[in-house]
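The full complex has more chains than appear here; those shown keep their coordinates.
Letters A, B and C name the chains as they come in the text, with residue numbers starting at 1 for each one.
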Amino acid sequence: MSAGSGQEPLRVAVLGARGRMGRQACAAVDAAPDLELVAEIGRGDRLDALAEAGAQVAVDLTVPAAVMGNVEWCLSHGVHVVTGTTGWTADRLDTVRQWCTQAPALGVLVAPNFGIGAVLVMRFAQQAARFFESVEVVELHHPDKLDAPSGTAVRTAQLIAAARAEAGLDPVPDATVEALEGARGADVDGVRVHAVRLRGLLAHQEVLLGGPGETLTLRDDTYDRASFMPGVLVGVRKVADHPGLTVGLENYLDLDGAPRRAGD
Amino acid sequence: MSAGSGQEPLRVAVLGARGRMGRQACAAVDAAPDLELVAEIGRGDRLDALAEAGAQVAVDLTVPAAVMGNVEWCLSHGVHVVTGTTGWTADRLDTVRQWCTQAPALGVLVAPNFGIGAVLVMRFAQQAARFFESVEVVELHHPDKLDAPSGTAVRTAQLIAAARAEAGLDPVPDATVEALEGARGADVDGVRVHAVRLRGLLAHQEVLLGGPGETLTLRDDTYDRASFMPGVLVGVRKVADHPGLTVGLENYLDLDGAPRRAGD
Amino acid sequence: MSAGSGQEPLRVAVLGARGRMGRQACAAVDAAPDLELVAEIGRGDRLDALAEAGAQVAVDLTVPAAVMGNVEWCLSHGVHVVTGTTGWTADRLDTVRQWCTQAPALGVLVAPNFGIGAVLVMRFAQQAARFFESVEVVELHHPDKLDAPSGTAVRTAQLIAAARAEAGLDPVPDATVEALEGARGADVDGVRVHAVRLRGLLAHQEVLLGGPGETLTLRDDTYDRASFMPGVLVGVRKVADHPGLTVGLENYLDLDGAPRRAGD
């Protein structure tokens, strides 16, 4: 049974409540009839307020310097954690896994991306990869972005490359012998990734897969940070069903499971 | 173990071998190192040639008037069947299911669409549907097509509608009060479907899903009928692993199974 | 010489200054170094304030019930007008033309759409229409929109139809004999127009043109009403160069003129 599906609303605290994402998360939790916003914790506020409010799930939207302390506190006080804070290294994830063994009933969701569309593009690309000879990734963002390509695009390319390797596919075909520097994009594990920067855009990603006579395009367009809130709420509602550490919202989306077969 | 993965090539016959699709199928089977084209049966040819050639799998690309007889003959002679012939009704499928009970080791694949991209768009749309408030289908074809929307688009909309119903979603939002006739497309189980007809195109389909601040687009572009051949070969190689009747190539694509979780 | 290109900033008043568009226009004028915002007129305010402030150009972003009075007042007080207010009929335009004969030095711009991208799509579609056998229009908007298709899409289709007629083209080919009601979209002067409604979108339009083996796609995506401001500023800066009534921002964009030939 999912947390929050019972009659009592699930009690939720937001950490980093005064940041841009935090404020939106507070509003989204507040608006959901099955959730109750019991604490809004900002920088400098005491975490005890969270315990006093009886929070069952904490949404951490803080900063790398704060998130580890927050997760440790939550796990030692019986509170599930959903976090979109950045800065996760393999070491940090290992540390959290350790902590989880001390609190086996609690769940921690670390989500690099709460956009459900973005997560689905990544997952579908991974599933489709082995059926197509060619694949490239194009990400498009506003021109104020500092890094290229986006972390999501790099991760998508890595997942595609792994799926191709597992399926025993040959390298993608490319007869280019004469190229302007940079024309063919960045090479991420053998998958070409192109980064477009354009005023007017926010965050967009397109995966193009091609075989003889056919192409498949998977595209996510994010126009507004509000788009992350449905994903945050999925995390909040399902974290209690996933004890231990989970990395990636896609693991909460039941994508492998029950859907009836198309041909039934 | 998949048929065809052993050392001996799998012995394949093509029925309807002189039609447009049939000729392409003969060429594709011929070119595959793990398959052997042992019989090319055209209109008026005797099916016995198929038995004499020791065919293990028959690819039927004939016409509605011929396919039932062909399937019956194959099942009574120990030959698996992969067919892309049209005209399948619930009654016909029931009849084949009956026949299959008499030959429980044999498989029959009825595939309305052998395009892997088209099949994936359908499947991904079905999986994604429950996460988005809005969804519409746009199909685009050459202007010589007789029906609108395409059968694939109708089926896609039906699968989406069923997935939405299963997830308990509200009807898609639409405030339109003043419309030119036809502007909002056809209504297929509550999902709007638009059919574009344009010289230069062959067969294309786009599923658009939208939630607050985000859209997800799934698109298949078919430029050439050659694009169906990879799907035909998947069918040929896997039919022996799927005894009984299967409707839809998607059921051979292992989409629910082994792929490692993105977060592992 | 364009108004505003001299040393003195051009003096601009905004009518409807407290509406959503009006507030944005005030901010945009204020931010432009070559323009000076000298009056912000809201409902109930006296137009005399406009004269007292020495406005040279008035931007009218009011309502159909107010705009005619505003234009008349401006033309009789020596003030150019740029308006994006709706509700223009042939009769209303004729009336303004009459008034203009009394003030031959003044310009009035009536712009159904200030989005430069939207205007360019319309214009390019009109120019390209005669080279392609097929053409269709797809517009996509948020689901709270009341009418379908959009006024811009209808106008685009009309311009395309007129360009085809002028070039003597045959009707667009369409072999459809069996269709679900609405599948083929609305018929606007022989051009099919499809209206998609999707949460997450704001205002988007795509014109698809096709000939043997080739398609041309012209697409405008509007994510934010801020996108109208560059067009408003073009209108303000150029209205003094276009005495009399002009309908459509495209006529201020110098699209036919000086651009050097590609082959030079």
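Please note the rule applied: a contact is a pair of C-beta atoms (placed from the backbone, for glycine too) under 8 Å apart; a residue touches a chain by one contact, two chains touch by 3 or more.
None of the values given here were measured: they were computed from a predicted structure.
Peer 1: Full complex copy number, with 3 in place?
Peer 2: 4
What we mean here is this: only the chains that are shown with their structure count from here on.
Peer 1: Could the interface between the copies chain A and chain C be described as same, meaning over half of its residue numbers are common to both, or is it different?
Peer 2: same
Peer 1: Using the average of all C-alpha atoms in each chain as its centre, how far is it in Å between chain B and chain C?
Peer 2: Averaging C-alpha atoms per chain gives centres 46 Å apart.
Peer 1: Return the distance between the CA-based centres of chain A and chain B, expressed in whole Å.
Peer 2: Their C-alpha centroids are separated by 32 Å.
Peer 1: Between chain A and chain C, what is the gap in Å from one C-alpha centre to the other?
Peer 2: 40
Peer 1: Which chain C residues reach two or more other chains?
Peer 2: 200-201
Peer 1: Considering the complex alone, what residue numbers of chain B touch chain C?
Peer 2: Against chain C, chain B makes touches at 132-136, 138, 140, 143-149, 154, 172-188, 192-201, 208-215.
Peer 1: Which chain A residues qualify as touching chain C in the complex?
Peer 2: Per the touch definition, chain A meets chain C at residues 200-202, 221, 223, 227.
Peer 1: Per the contact definition, I'd like the list of chain A residues that touch chain B in the complex.
Peer 2: 115-117, 120-124, 126-128, 131-132, 159, 162-163, 166, 209, 211-227, 229-230, 246-248, 250-251, 253, 255-257, 259-264
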